[in-house]
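A single protein chain has been omitted from the complex, and every remaining protein chain is retained in its original position.
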Amino acid sequence: MKLTLKIWRQKNASDKGGFATYPVDHVSKDMSFLEMLDVLNENLTEKGEDPVHFDHDCREGICGTCSLYINGKPHGPLQTTTCQLHMRSFNDGETITIEPWRAKAFPVLKDLVVDRSAFDRIIQAGGYVSVNTGGVPDANEIPIPKTVADLAMDAAQCIGCGACVAACKNASAMLFTSAKISQLALLPQGQVERKTRAEKMVAQMDAEGFGACTNTGACEAECPKGISITNIARMNREYFSAVVSSENM
Amino acid sequence: MSWVTKTLKSTLGRKLVMALTGLFLILFLTGHVSGNLLLFKGDGGEAFNMYAKFMTTNPIVKILSYLTYISVIGHVIYSIALGQLNKSARPVGYAESKASTNSTWASRNMGVLGTIILLFLVGHMYSFWYQMHWGGIPTVVYGTEEYKDLYSVVQVAFQQTWMVALYVIAMGFLGFHLSHGFSSAFQTLGLNHVKYSPAIKAVGKFYCIVVPVLFASMPLYIYFTS
């Protein structure tokens, strides 16, 4: 396959940036999208041009490092991570536009690499159960209905890639935040800090400069792990009941 | 900052205001459309005019009407605030976006739809609500009591083709606004349940079609029958 790549290039966070166009040839259908970019980068390096920087690591769809807004969609045309996207999803002669995630809370660091540490700070605000190592009860002491455990697992599958933010027209991080709030609100272990957690995580999410949810459902449709927006509804419930009943002023 | 203002300033708090005012306006629309059905009664407007008087004088309705004004204003102000916040969350946009593959047009354009509806509302209120309260409109007497003849004002208004067209088109926008707004309000309130959500969605779909169609049928009925 022969392709034309239109890629966002930006030297660093303060650079204005712009698109550059690169033709690529001999692209195999079995290549992954990132392998196609590897080939481009090898060629650029050989020519003495700065390779295109993009985030990636596990290349098996679980670490959440890869991003890329491909042809108008986060992680490209399929509902999967970019590293699991293969060139068989594209046609010979196609022009592919590649942009970084766009959000105030995800500033571009270089080319297609963005800073997603806002997600870490949301988790730091309360996305945990405050238990120290040791001194915990036996794992089977509290039975958890399978349906509840499954629901919690559905939410816990979030890989923190940020596709939800990238897809949302408001750059809202509610799917991400709600997935963690939901997971821990569902499980008995999360009950003790349930209210405080919802309040603090929502406050941090707002402080990071993410937008609000307008329930378009784009996040759910683009989430590579299929996290459901029912989690956002649960977060709303958790938050509203927390603010009216918690003792935090 | 008290916890109340803090909550109302949060993204979720603002959404809550949108949802609650939105739902209240949905209730208002339900009342409005059912009352206006009296236009179809064919009694020369007697029932309609009596209803109009009731609506402008009954103290409970008065309270409700003030709540409606507050809801409209709240809905508008919060939508502006939220819209600005949401816009600022993405200072640099995408060169290419295929949003249509992941969400409905209405859900992404609630602000546009709302603005159009607001403009319509201003005109609508001037035409009828203002006239009813402060305009010099004719009166009729049923029995011994004197009533403002809003019915005739309506009749006159909807003789004009452009008015009818404007109203029908505006109801189209209202339908789209409701098509997302109805179920969205429930989602925002956290009223999402595997058993009931399908019903909420179904009612929402029904509502967003039936209410605007009923409203739109009123000017059309008058236009074609008189």
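Order of writing sets the labels: A and B. Residues in every chain begin at 1.
The rule is short, and it goes like this: a residue touches a chain if its C-beta (ideal position, glycine included) is under 8 Å from a C-beta of that chain, and two chains touch if they have at least 3 such contacts.
Here, contacts and distances are computed from a predicted model.
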Undepicted complex member, UniProt protein name, chosen from "Sugar ABC transporter permease", "succinate dehydrogenase", "YbdD/YjiX family protein" or "Methionine biosynthesis protein MetW"
"succinate dehydrogenase"
Going by the stated contact criterion, tell me the shown chains that border the hidden chain.
A
Among listed residues A:N71, A:Q84, A:T216 or A:N231, the absent chain is touched only by A:Q84
Quick one: which of A:N91, A:N132 or A:S245 touches the chain that's been left out?
A:N132
Among A:R9, A:H53 or A:K104, which residue is in touch with the absent chain?
A:H53
What residues on subunit A make contact with the chain left out of this view?
11-12, 28, 30-32, 34-36, 38-39, 42, 45-46, 48-51, 53, 55-65, 78, 80, 84, 86, 88, 109-110, 113, 115-117, 119-120, 123-134, 136-140, 142-146, 149-150, 152-153, 156-157, 159-160, 183-184, 187, 189-190
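Basically, only the chains that are shown with their structure count from here on.
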Computed distance of Cα centres, subunit B from subunit A, in Å
37
Residue ranges of subunit A in contact with subunit B within the complex
6, 8, 19, 69, 71-73, 97, 99, 102-105, 167, 169-172, 174, 202-203, 205-206, 209-218, 221-222, 229-230, 232-240, 243, 248-249
Touch list for subunit B against partner subunit A, complex:
2-3, 7, 10-16, 82, 85-99, 101-104, 107-108, 110, 180, 183-184, 187-192, 194, 197
